[in-house]
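Handing you this structure, nothing more for now.
Chains shown are a subset, placed as in the full complex.
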């Protein structure tokens, strides 16, 4: 019975872990996209509107 | 026992706080004892894994906030904790609409600031704040709006004259209810007194907050009855003298026992 409980727990934990990792991949991709976008905006801002605030 | 007993000790505590805190009676007390030696954390082998998960969660959330430029390396830690908590509970404001903290934010920040004085490690500290705030909301959210009435009730039993004086000068609605019942006295009581109150809150009673408030009023009855304006009462109570608080809390706990018996589940 103990073995059984342990196995079950391990399986659940692994499932949770893989869900976490999947979600983390997504967030990482989004974060990269965000970075890219920020630098694009700032580049444009620098090139074309040197005075304006990048966050405006 | 690992090399840093304090850390394990806290891990054990915040675990209780996060998951089984309501049943634990002495949690904060245990946590905050000066000498944790001899206390073996439960399930110490699983602690490592749990700590690792929490560290990752802390880094994930704070990292994302930095990427979104909500925070930067010099953001005060309490503000970081606020944003982290907002993100985790799906209440992060739009960055374009960031405004001054509202009352709820201020309450969170006050609790965070008080916790920070107690806990050094940022991961532990955030975990404890988060646990405290969430647990408080889930467990007592419905009771909190009734606490001012409850205060009136117990004050009428303890000192009807004081109550009627407060009523006469119109000071009742202006009592610092946010400080008392939403911040749980964070920022209003010195650390050691605060810990004793929070310990009771964590063990499952928000009614202790009422009794602390009653005892504060009773202890400063003469001062309070010297004020004629509600604002004066409010200002005094919002900046309470810090000398007498241990005695006030002790009396409050006695009062609580008196009115609620063995108040394990008195809400």
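Per-chain numbering from 1; labels A and B assigned in written order.
Convention: a contact is a pair of C-beta atoms (placed from the backbone, for glycine too) under 8 Å apart; a residue touches a chain by one contact, two chains touch by 3 or more.
The model shown is predicted, which means the values in this text are computed figures rather than measured ones.
Peer 1: Each chain kind shows up once here, so list its copy number in the complete complex.
Peer 2: A x2, B x1
Heads up, the rule we're going with is that only the chains that are shown with their structure count from here on.
Peer 1: Provide the residue numbers of chain B that touch chain A in the complex, in ascending order.
Peer 2: Where chain B meets chain A, its residues are 60, 63-64, 67-69, 96.
Peer 1: Taking the complex as given, what residues does chain A use to touch chain B?
Peer 2: Touching chain B from chain A are residues 24, 27, 31, 34-35, 38, 55.
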